[in-house]
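For this view, one protein chain was removed and the others were kept in their places.
Letters A, B, C and D mark the chains as written, and numbering starts fresh at 1 in each.
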Amino acid sequence: QTLTVGVRGGPESMDPHFSALGSHAEAAKHIFDTLVWSGTDLQIEPGLATSWSPIDDDTWEFKLREGVKFHDGSDFDAEDVKFSIERIPVVTGPTTTAIYVRRVAGVDIIDPYTLHIHTDGQAATLPNDFIRLFIVSSEAAADYSTPETASEGFNSGAATIGTGPYKYVSWEPKGDLVLERNDDYWRGTGAWETVIRKEIPNDSSRLAALKAGQVDVINYVSSVDYLALERDANVDAIKGDSVYIMNLQLDQREKTPMVRAIDGSELAENPFRDLKVRQAIDYAIDRETMVEVVLEGLGKPANQMMPAGFFGSSEAIPMPEYDPAKAKALLADAGYPDGFEVDLYCTADRLPGDGAICQGLGQMLTQVGIKTNVNAISKTVYFPAQARLDYSMFMNGWGTLTGEASYTLGGLAHSNNPDVKLGAYNRIEYLNKDVDTLLQDGAKMMDADQRRATYEEAMEKVMADKAYISLVQLQTVWGAKAGMLEFAPRFDEDTLAFFIKPAE
Amino acid sequence: MLGFIIQRLIQATGVMAVMSVIVFCGVYAIGNPIDIVIPPEATQEIRAEAIRRLGLDRPLYEQYFIFISNLLQGDLGRSFVYNIPVLDLIGTRLPATLELVLISVLSATFLGVSLGIYAGYRPDSWVSKMIMAVSVLGFSVPSFWVGLILILFFAVNLGWLPAGGRGETVEIWGVAWSFPTLNGLSHIVLPAVNLALFKLAMMIRLARAGTREIMLTDTIKFARAAGLSESTILRRHLLKLISIPIITVFGLELGSTLAFAVVTETIFSWPGVGKLIIDSITVLDRPVMVAYLILVAFLFVTINFVIDLVFALIDPRVRHGVSA
Amino acid sequence: MSNQSTPLRRFWAEFRENRIAVLALGVVVLMILLALFAALISPQNPYDLANLSLMDSRRPPGFVGSGGYTHILGTDPQGRDLLSAIFYGLQISIQIGLAAGLVSLSIGTALGITAAYVGGRIEALIMRLVDLQLSFPAILLALVIVALLGQGKAQLIGALVAAQYAYFARTAYGAAKAERGKDYIEAALATPLSGRLVVMRHLLPNCTPPLIVVATVQIANSISLEATLSFLGLGLPVTEPSLGMLIANGFPYMMSGRYWISVYPGVALIILIVAINIVGDQVRDQFNPRLRK
Amino acid sequence: MSGFLTIDNVSRLFGPNLTTGEKIAARLGGKVETRSVRAVSDVTLRVRKGETLGLVGESGCGKSTLGRVIAGILPPTSGTVSIDGAPVMKNGTKVTTRVQTVFQDPFASLDPRMKVGDAVAEGPIAHGLTAKAQARSYVAGWFEQVGLDPDWVERYPHQFSGGQRQRIAIARALAMQPDVLICDEPVASLDVSIQAQIINLFLQLTRDLALTTVFISHDLSVVQHVSDRVAIMYLGRIVELGPTAEVFGRPAHPYTAALFGSVPKLVLDAEELVRFETIEGEVPSPLSPPSGCYYHPRCPLASEICGATQPATQPVSELRSVACHHFQTQLGMDARD
């Protein structure tokens, strides 16, 4: 039996250590196992490691699963793990996987199934980092572990030896990835003898391929097709929450480039530094409409930068109200009775609905008096400009891929400080000293409950400041031939053949 | 002929130099490719490391000279995104484009020339008017729109043909082709039609214009005066006489389609080189962009050269170096 | 007789005989008028976000929206009245087409005529450049340029110009080279008149017919190219959509049955381009002396 | 002999336009045409004031090129042209309005997009021969002079017949008030009935305005009719020059004789069909002219010397010269009968 999957994006290489992109990891998970597994809700579970615990402030002990065999029949052991961890910084591509081992200072093999991993200081989230730490065979990959040889070695299949549910057959960049079942998989035998992952980036084409019966299942059904798909008897639509949340970001610098008075004159100061203005913006946003109309139901209103239930998200944060009158009043109060004009930037081609949400946002803000020029542009232009701090008001999605807050708040809400490796993505110069302190402390807390409380507090503070305004949480839809598959959506949006079963 | 070859080589070098400089400067102007490919969670340190790894920390001119010196050693560089030699990347995708383009351009040419000759030969018949109407449409309607309608109609509504992708392939000379299998062929039909439509229109117009002009010349009058039948005149005289512009356009179209079937490849998810380049542009994969453009320049030079050879083959005046 | 027989009048008399071409010209003129007076005739200003309501979005043709008027062609995902959006989109498309066409016309003509008139090294240089460019897919060029310059009207026009001026240069060069060899130019130069005068008064006016033909085709082409670039995500800001952008925005809705969002702008675009091309064809036929009856 | 219009050792070459690639290829020894055409070769002529010089020869012999060099349209590769001592060209640009041209094809020599009145007025206005305000009456005057209705100045060229256009072209040249007029086959493309009108006009104008004229034609009867002296060209060289009646009566160069012989003449009285002489062979390619006398491969009088050395131009009489090794034979043969 063959399962053909139409995916939006595929791997960039067969070397699992090459890229940190979700679609890359998703493909790699078919062939390789990770040390730590993340479940459908991103909770961490045993993978090739059966258990782990911190044995002191900067050492974690990992116990490995015994009896696991690589596709070439050789045994999996601690040597392979050490090899993989050490290989990553050497061979990683530009979308670097080094982040998964950034805290690792050294690896000691205690016995074939026990490892000690030393970290640079307290690394409370190390197991979370390891959910995408793919284990390659230290023998098969030995000759293919330099930047020059890695991709070729894996793309040719010579080194593409994992312990995962499927064996590598063939792959072309941007083309098909063909896999064949690993009958000796430690989790059991998968349902499909052959799995073909076809890369079909265009949403409509992918859907068309499903409807035309060329593929059995597709990911990322676009929100525009979702309603129609629901009504389509030939196709099942499977909806799942995504980790992506759309955040509006307001520049906090003294001078900001893309804001001016309605008559075009320069403003005395950056209005976004005024909390009242930020609150006014929050009140101007009708999240319900955004979800129901713009996303056609494919999303949820969001009140914070992480989905509910994630480690560090707070239940104490209220859902913001929509109250345009109050927004106008606040603006007037802040000294902008006539509003002002601002250029809003966002991507139009990165996440489902990004351009549309952005335009909806523009309408809502304009209606309370903030004349908003919407620029929904290509990510090619958007991201470099955003990195240059060219924008005053911009929106993009952020996915909490690790399922916990240090990742999200650490990147966005901490002031940008390379010394502590935090705030790299804080592109609005947001600074709240309390938040900074909380985040720095949280990163060192090995106690999970204590850490959770700290991050929840940080999240509450950040959301109260309204420099980051969370709008909606995206949802994602898979399409499948009607009645053919049993399918459980995953939070990280992965489409994993092993976990898809034929319907009874 | 030698002069011609040298001239072409000079031109090619020119295009390649200009193109590579433009791409280098352009990518530099847009921003750092790293910001597109690097994941959000990376620290500054890791970002810096990735930049260094790709050599993006050096001054632009230095990067350029490294590129040039590698080029002179036959190394076109490695993709930022895939970390494999650009040539390999392009090589794996070229056959897909090649077969699609050849099929569509060839069939468009044969059909277009036949229809065009008919329309030019009987300019006032209603069939000719129909042909011309079709050609105006084919000429005008943007191809992405046509592609969409084709999918909607043939793949979704009727379900006759697959909506996209490449289908089964067969290895010949170590390269995967899909045209020999029925399944593969069925995948080619829609994208090929989509690609061919514009070319068909173009060929019709070209052949018609040529036919109308040639049919009024003394050469044809003289052939008629000698009692040649109309079919002989069309086959032996007209066809040769209109061939020069048709071959020129055929070559250019072949080249530009090979280089850039991106719209069709996007809509039909055809894993060809056109798709590759637009993807590379969107992620600023500079080595691929530069290498690709250089190869395109090469392609055009080669095609032009082949066209010249063909001219020499069919037109004795060219062969003998007489300016026509 | 003398009045009746200005070249323009004769041209029009001949043009009038092809009814389809006249119809097409009528369509082109109508569309230009629609575009010019878009603000007056549209029920809504689709570019003013304050006018739009998300509650009206994606409504089928005939829906009466919160603005109180019937959306004859339905609305788009932002609640824009499609009819208005098409009028405004026409405006942008025609603007861009014309601007790109005219700029490439000027640049191309200047280059082509200079090359033909001056000759020698300059001729070789210019024409090599043009040849190189002609052998390069226009859309690839436009794409690279838009990608490199970023998005925006000016950039888009720049890209279209870069992709198209060479056609004009080639045509102007060909025409000027042919005219240059004619006796009347020689006569003017032999008088002697200054080169500038000869170029402006004789060469340029006599090179216009083929340029007009190319211009009509190229304007249609720019409009279509702009639409394609928009479709590829490299067009104008989404809030001020051209026809191409409207089509591209509606494109994802095709499969879900909300065809109108993409189809109606598409129909408008196709009618416009086809009409321009028909007019262009007629003009071309009329300028071709060999086909004259 | 002194002249009003002097042409001294004028040569004009047309080289092939090589691309860079071809140049390199030529360097590398590739097969590239690098030879140039010597369209006019070392021509020296004196034309007296008021004289009409006929220039005759077969197609491609360089008549037009010589005419264009004299008119200052083409710079000569070497040699000089001057009128009344003043050079026509300096540094490759024409510096005088004293010489004007009438071209062969009246359909090509007028700007189709310009009213004929404007075309005639353009030059005189640019050179201050008339003020813009007076241009209309100035042009009208010239229109009358060439036999056109002055009311026609507002018309476009396509509204005129060939003969009328040629009159306009003549008016345009004359409106510049030249001393020298170059007529490059002005009647060749006109119908016989119209040809006579233009020839008459031409005869009258040259006389009335005392114009010095170079009249180019391949139609011998026309040249014979209009010119005082005639020059015969062959492959870029002037092979014979002399008063019209003398040259036509007693050709000194074998080529002249053969040329005259092969032209069909109007036979009014013969009941029998006439035979006329023909020249053997064809004109050689100007890219690779024969050695010595260019005519020797076709010449019945050719001897060894003809293939070896190029004959010098020798005077036959005061007004007459010829470039032939055997001109005495030629003349002598004629003299005998």
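Here is the rule we go by: a residue touches a chain if its C-beta (ideal position, glycine included) is under 8 Å from a C-beta of that chain, and two chains touch if they have at least 3 such contacts.
Basically, contacts and distances are computed from a predicted model.
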Among "Acyl-CoA dehydrogenase", "Fumarate reductase iron-sulfur subunit", "ABC transporter ATP-binding protein" or "ABC-type branched-chain amino acid transport systems, ATPase component", find the name that the UniProt record gives to the complex chain excluded from display. "ABC transporter ATP-binding protein"
Which residue from D:T6, D:Q195 or D:S321 sits in contact with the chain not drawn here? D:Q195
I'm checking contacts with the chain that's been left out. Which of B:V136, B:A223 or B:I307 qualifies? B:A223
For chain B, the residues touching the chain missing from this view: 124, 216-219, 221-230, 232, 236-237, 240-241, 314-317, 320, 322, 324
Just checking the interface: what residues of chain D touch the absent partner chain? 58-59, 161-164, 191-197, 199-200, 203-204, 218, 220-222, 224-226, 244-245, 258-259, 262-271, 273-279, 282-283
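Rule of thumb we're sticking to: only the chains that are shown with their structure count from here on.
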Indicate the lowest number of steps between chain A and chain D, counting one step per move to a touching chain. 2
Could you see whether B-C or B-D has the larger number of C-beta contact pairs? B-C
Which chain lies the greatest distance away from chain B when centres are computed from Cα atoms alone? D
By C-alpha centroid distance to the whole-protein centroid, which chain wins? B
Using mean CA coordinates as chain centres, what's the gap between chain B and chain D in Å? 53
So, in whole Å, the Cα centroid of chain A is separated from that of chain C by 43
How many Å are there between the centre of chain A and the centre of chain B, using C-alpha atoms for each centre? 38
Residues of chain B that touch at least two other chains are 30, 148, 156, 266, 281-282
So which stretches of chain D touch two or more other chains? 19-20
Listed in rising order, the residues of chain C that touch chain D in the complex are 1-2, 5-7, 124, 182-184, 186-194, 197, 201-202, 205-206
Can you list the chain B residues touching chain A in their complex? 30-47, 49-50, 53-54, 80-84, 88-89, 92-93, 148, 151, 155-156, 159, 161-166, 266-269, 271, 275-276, 279, 281-284
Mind pulling up the chain B residues that touch chain D in the complex? 1-10, 321
